[in-house]
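Heads up, one of the protein chains got dropped from this complex, but the rest are sitting where they should.
Labels run A and B following the written order; every chain starts at residue 1.
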Amino acid sequence: MIPTILAVSLLIFVIFSVIPGSFTSSLIADGKGRNDPKVVEQMNKEFGLDKPVYQRFGSYVVNLVQLDLGQSFRTRQPVTHMLLERAWPTMKLAIAAMTIAILIGVPLGFVAALKPGSLLDAATMIAAVSGLSLPQFWLGLLAMYVFALTLGWLPSFGYGDGGIRNLILPAVTLSVAPLALLARTTRAAVLDVMSADFIRTARSKGMNAYRLVTWHLMRNALVLIITTVGLQFGSLMGQAVVIEKLFSWPGLGSLLVDSVSMRDIPVVQGAILMIVLWFLIINTVVDVLYAVIDPRISHG
Amino acid sequence: MRLRFNLLFGGAICLIILTLGVFAPLFVHHDPILDANLMNAELPPNADFWFGTDSQGRDVFSRVLYGSRVSLTVGIVSQLINSCIGLLFGISAGYIGGRWDEFVSGLTNVMLSIPSLIFALAIMAILGPGLGSLLIALGLTNWSWTCRIARSSALSLKSQGYVQAAKTLGYSDIRIMITQILPNMIGPILVIGTLGMGDAILAEAALSYLGLGIRPPFPSWGSMLTDARELIAVAPWAAIFPGIAIFLTVLGLNLFGDGLRDYLDPHMRTRKA
Partner (left out) sequence: MYKRFVLQSTLAAVLLAGVAMSASAEEPRKGGTINFVAPYGSSFGTLDNQASPATQDEFVTKAIHRRLYAWDGNANKPVLDLATDVSASADRLTYTFKLRQDAFFHNDKKMTADDIIDSYKRIMTPGKAYTGARYIGAIKGASDYSDGKAKDIAGLKKIDDFTLEITFNEPVNPAFQLMQPSTVIYPSGEADKDSFKSHPIGLGPYKFAEYIPGSRLTVEKWDKFYGADKPHADKINIMIMGEASARDVAFRNKEVDVSVLGPAQYVAYKNDPELSKNILEVAEVYTRLVGFNVDFKPFQDKRVRQAINYAIDSDLIIKRLGKDKAYRAVSWLPLSSPAFDKAAKPYPYDPEKAKALLKEAGYPDGFEFELTATQNESWGLTIVEAIIPMLDKVGIKVKAKPVEAAVLSEVVPAGDFQSFMWSLESGPDPMTAMQCFYSKTSQSACNYYKFNNKDFDKLYEAALSAPTEEQKNDLLRQANNLLQDEAPGWFFNYNKAVMAYQPWLHGLQPNSAELAIQSYEQLWVDDGAPSGR
């Protein structure tokens, strides 16, 4: 885990040290404040941007080792502080989206697998693939128009007081892709188990196969859900960037996009590192859970 | 039964869109860029402009058709790059093993842990908007799956008799990798590539939304959607048709990929979905 984090931090440092545009130029981007060369010079000095790249990288690594992500250019606050402010809303969004995806996607997959080849199966799967085929911001906009404007059920944007009403629309929008994926994989897993030899044998002997089937199905489904959750986390965070921007959701994703466009590089680096860290932690947990659920599964 | 349906239906959609894109000049009677007459802006669909016109007075039909070239190029080229990188790293890691394998595994982990859209966003910010940048950004960020699969199959193939035989015959390592190992993994790589094309087309739309798409005035579905999203009340057709185009294409690619997977290896279904 630690080598990965080091490699990631090196990679993002390199990427963002060659990016065109700078924090000072972003400050005058709205055409209002003019570029006062003196202030620019002073600013580069204050943030150490006048030093050569290797020196900056050196101090970046030294700070990182001490778990110090530096100071934001625009707020002059510690990056860690800003990340922590934004972490919970994003986590809430991700957890809600995953929960919706699991609660709907898995049963849907089961239902489809009960009668493979039936109309219900086909409809479910076409719907699932459709869910994977829509641009997310488009879907979100559509959801806003329908559920906020036309039906008036939910607020269309923002964080509100942090309650559930504001969470629903972004979470549902974000859940569509993992939901579709879960429905599809669940179906496939169920079909696999059903066609496995030992189940067929048990069935043909007229044994009380249901308990057996149920147990195997449950276990397989669980492994499957955990795998999908672990692997989908990355793309979920990617999509969250778009969704958070659309819904004015105060999460890590919108902080990241803003910081990229304002070239607030310490925050960008910190936000990406945080997302990477989450990904690694979640996948470690997934690995542990595997072993608990199904000791036979080995992985490498 | 369903297997065939996916394959055929998905394939048919892809084929139709490919044909429309490649032979776009035969189907349209308006230039997608220069036939812009602001006097014709935001006309609803009619006999002359089948899909209506956008806010610049350009024919949405011809832009959707020409836009498929961009979207398909993005899908195909970025996946080609991804597959090449993935295969190169994967096969060599599995076959050579040792330090190199460790390095590649580490790199793959790094790539997997950074969400690819965020990675692509960063690369686009460096290179600046444009088709070339888009191809590079999406081509460099999504190869870890291909790499993993290539590595594990190379690992298992390495000990197979015929590979060992080729070795004793004095074939060079590169020759073995290309002639003996590569052909055995084409199936799963094709599947991943097809599904990845769909993801790339959606990623183009997302990046356009974030302000990092292609270079106008050339049409792409993502930029058309982004430009038209505020026109929904005034000129919904400018937003609906590119939306449908993205949806159908990605749907077709996903169905085709699913079908291909089921066709090639019915037991592979549970792996990477």
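In this section, a residue touches a chain if its C-beta (ideal position, glycine included) is under 8 Å from a C-beta of that chain, and two chains touch if they have at least 3 such contacts.
Computed from a predicted structure; not experimentally measured.
**Q** In the full complex, which of A:Leu27, A:Leu64, A:Val190 or A:Met237 touches the chain missing from this view?
**A** The missing chain is touched by A:Leu27.
**Q** Tell me which stretches of chain B touch the chain missing from the display.
**A** 33-36, 38-39, 41, 55-57, 125, 128-130, 211-213, 215-217, 227, 229-234
**Q** May I ask you to list the residues on chain A that touch the chain which is not drawn?
**A** 20-23, 25-40, 42-43, 45-46, 74-77, 82, 85-86, 141, 144-145, 148-149, 152, 155-159, 244-251, 254-255, 257-258, 261-263
Assume only the chains that are shown with their structure count from here on.
**Q** Could you please specify the touching residues of chain B with respect to chain A in the complex?
**A** Against chain A, the touching part of chain B is residues 1-2, 5, 106-107, 109-110, 112-118, 121-123, 125-126, 128, 198, 202, 205-206, 209-211, 222, 225, 229, 232, 243, 246-248, 250-251, 254-255, 258, 267, 269-270, 273.
**Q** For chain A, which residues are in contact with chain B within the complex?
**A** 3-4, 7-8, 11-12, 15-16, 18-20, 116-117, 121-122, 125, 129-130, 132-138, 141, 145, 181, 184-185, 188-189, 191-192, 224, 228, 234-239, 241-242, 245, 256-257, 260-261, 272, 275-276, 279-280
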